Each structure stands twice: as structure tokens, then as C-alpha cells.
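Note that this complex is displayed minus one protein chain, with the remaining chains in position.
== subunit A ==
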Amino acid sequence: MYNELEGIAHYLQQLPGSSIFIRYVKSSYQNDPWRSLLELLLFLFALRVWLSKRTRRDAEKGFVGLSSTEIDELVDDWQPEPLVPQAEIKQAPTIIGPPSIKPKVSQPGQPSDKARQVTNLVSYNFLGLLGDQRIKDAATKALRVYGVGSCGPPGFYGTMDVHIDLEKSIAQTLGTESAIIYSQGFATITSVIPTFAKRGDIIVADEGCSFAIRKGLQISRSTVRWYKHNDMNSLETVLDSINREAKRRKAPLTRKFICSEGIFQNDGSLANLKRIIELKKKYKYRLILEESYSFGVVGNTGRGMTELYDIPAKEVDILVGSMANTLGSAGGFCAGESVVVEHQRINSAAFIFSASLPPMLAVSANETLSILNSSSGPNIVHSLQTNIASFRSVLSTIDSIELASHALSPIQHVFFSQSKELQIISTSQKEKSSEEERVEAVLGDICDDALVNGVFITVAGHLRGQESDIGALSAGSTGIRVAPGGAPPPTEPRASIKIAISSALSKKETEKAALVVKNSINRVLKRRA
């Protein structure tokens, strides 16, 4: 035994550097067993750490490791769903030829030669400029000069003089310092929000915001607090609670935004811009206003929410709109101070990574703007407002529906009243579908009936299951999802029929179309009862 130890000690002494180690151990002891024990423990701890097995990284937690055979088997098993559900396409009515206020529409499942001329309350043809000869001419002229596409992103030889002209005239129309145009309407707000807000920033948003805004908020990774739809008291309470919370936590100062729509896509209600601006100033927030459905429509000359409330557009920090609705073109715009605009030119994903708007469409949008700015502009807007009013007056006589949209909104949503909705849900045969889908089925019957009677309307389209899929929206480091006085993250939008009113129709024609819709609602509900 002793010999063995001696042998080991001898062997140790043979190792290079062992003499230093032995000297160290010998001189360390120094008649102090406790300290030596401590040092030994430290050494053992280091040894234990060194010999421990690596654990998973955070991103790997919750992953299931599969062998390559298992993966192959899963891949073989996988049956891809069709990209486009065939059945739904067959059921939809089809517009034959170019869309206009009176297009030819074939009934679902019928051949195209049986198409009938109907009144179109589906297209966002608010100003009645769909297929307008002046715009057609301008577009044709631009087509001959510039060709079809712009062939490049704006920062990379995709910008042409027509784009700059359009940006200038949007800024001029609104009275802002500058404007920037995007090539897709949906992607505009989805890209603008993350351009300015990042993780840790605070956005206070209306719970009724559209899908595009919700996606933008999600992509921005900001801390999002929701306030009750169009409820200014709720907004103030939420802003106040954020202030108090920041004070309590001594949180660093971050960028803070209020986000709202002008006219809400999901229900056609009108935001109280005046109060929002007051609150934004009081609590030192910036305002992101989505004007896709209000620009070109409200206000005496159609300049949107700011004109309606008689507020200079400069007060809105980031004013976003779509050119695919009122302007009858495509793409979107964002207007504001020139620093706001210039920041987007090098930071906004949708601006940098998409080809710019085809010049032809830029010219069309510009032409619509110049018509709106001409002396006939106020008349068009006025006749649109008259049509909305007459449409609403016809439909307001039905008890079982709710006209939740504002009297100025060019899109009018027809909801069933709460009691009717509950009744439909409980008596529906479609047991497997969601509540919204059950209501939508009945609304679809109304649309079909209206089409047979010569008015083309449609159920408001939603990506069911996607729009409410924002539960993952960051609550920030605080973990609070519902601010006091605020609203929880929004869920599925209510099912409705979305009707686009147009100034292309006369007051009488609008009333007649409204009457058809009214009769269809009554007929379908009677049939169900």
C-alpha cells in the first residue's frame, strides 16, 4: 500500500510542472486546515463544473429530437392541404369583364355567359372613379412611356419621376411636409409600425384595429396595450396607468405611440381624432393614424380625418393610408414630417425590399387626387355622403340588424343584433364551425339572395384563426397583458356584411339597392324562422 503510494508520488514527480504543483500544495497548507479545506472545495467545485454535461439552450427547450428515419416517415405521411380551397372558389360569384359600378356577374356555379348586370356594392369605388375615362387615359399614356413594371425597389432604380410627383401631391393634398409611397396597401402599415417601434417601446392601440395593424404591432415586438374600441376614457386610463407604472418601476424612457384607425375597417366606426390628439399631447405620445378608409372620403374636400376635425395634418405624426381604396390604384402612402418620411426610406422593410409601384398605377392615383382636388371634388364627396345617408335610412328600419358603422363611413357594416346573433348561433346546423362562421353562413345567404335580386354585396372577409392569433404579442418585460381600464388583446372580429357605398350611383339608385338588401335580410331571416 505504502509502496504503491510512493510509486504514484514518484510517478507524479516525473510529470513536467509537477514540482511547481507540489511546492504549491506544500506551501499552501501553512498550518491552516480550514483555509486549505476551502481551497480544496473550490478546486473540487471547478472540477465538477468542468465535468458536468452540457444542457440545452433556451431555443432548444420544447423541441422534440427526431431521428432522420422518423423525419422521413413524417414527411412521407404528410398530406399537403390544397393551397386554395376548391369548394369556396366555386361558390363565389364572378365578375365578368372589368369591375365597374354595374358589372356583369355570374351566379355561383353558373356559366359565365349567363352573367347578369348587377349593382356593385363590393368594390371600394367610393368616389365612383372606377373605370373613369380620365384615369384610363392617363394610365394608358404612362404605360406607353414607362412600360408596365418599375423593375426595381425604390432605392435601386425603381423610383421614377411619377413616384416623386405622387409623393408630392399626397403631401400637398394633406398639407404635410412630405410623403412616401409603398407598393402594397396592406404592407404599408404593417411595415411602418415596426420601422418606428421596437421591442421595449410602448404602443397603445385600439382593440378594433384592422388585421394589417395587428400584424404590424406583432412584427414590431413592442409592448402593446389595448384600449376599448373608440372609448376615449379607456384610452386615457391606459395612458395614465402606463405613466404610473413607468414611474413605479423607474423604467427607462422609451418611444410611445398611440395607434388607431380613422374609419375602422372591421366595423366602419369613426375615431374621435380630436380627443386622441388632446390625449397624445397631454401624455407626450406620437400618433399613428391609419386612414385607408377615411382618406379621400371624409371632410368637405375628402382630405380625411384631419379635415373632418379641422386639425392640421401635421398634428398626426405618422399618417398612413391605402391608395387601393379611394384612389382606385394600388399601394399605400405614409405622410408626415420629412424626418419621418426619410427614416422610412432606409428603414422600412416593405419600402426597401419591394419593387416600387408600377408607374402606371402611380399616375392613376395622382390623376384621382387631381380630380379630388379639382372643383368637382367636393361635389363627389358630397354625393357620396348623401348616398351613405340614404342607404342607412333605408336599412335602419330593420330591428334584427345593427348599423354600427358611422354615418360618414363609406363602408357600411351590417351586423345582426346581439339577440339575433345568439339565436342564429344556437339554432345553427353547422355544429362544428365557430360562432362567427355560423353567423357568416346566414349572412352569406343574404348576399346570395341580394345577388339574385340584382345587388352585389359580400360578407366581410376575415382570415379566421389568423386575426386573433396575436396572443403571442409581447407583454414586454412587465408581463401585463391587460392594462387597468383597457381591453384584452383583440379576438376574432364580428361577422358582418360589408357594403361599399359609391358616389357613382344616384340617390335613387342607392335607395333602390338598399331596399333590395333590406328585403333580402327580411326574406332570409323569415325563411330561417
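We adopt the following convention: contacts are C-beta pairs under 8 Å (C-beta built on N, C-alpha and C of every residue); 3 or more make two chains touch, one makes a residue touch a chain; residues count from 1.
Keep this in mind: contacts and distances are computed from a predicted model.
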Omitted chain per UniProt, picking from "Orm1 type endoplasmic reticulum protein", "Guanine nucleotide-binding protein subunit beta-2", "GPI mannosyltransferase 1" or "Cdc23 domain-containing protein", is "Orm1 type endoplasmic reticulum protein"
Considering the complete complex, identify which of A:Arg57, A:Arg144, A:Lys250 or A:Lys526 is in touch with the unshown chain.
A:Arg57
Using the document's definition of touch, tell me which of A:Asp32, A:Asp137 or A:Asp165 contacts the absent chain.
A:Asp32
I'm checking contacts with the chain that's been left out. Which of A:Lys102, A:Arg221 or A:Lys512 qualifies?
A:Arg221
Given A:Phe43, A:Tyr157 or A:Phe353, the residue that touches the chain left out of view is A:Phe43
Tell me which of A:Glu73, A:Asp137, A:Asp161 or A:Asp310 is the one touching the absent chain.
A:Glu73
For subunit A, which residues touch the unseen chain?
24, 27-28, 30, 32, 35, 38-39, 42-43, 45-46, 49-50, 52-68, 70-71, 73-74, 198-200, 218, 221, 472, 474, 477
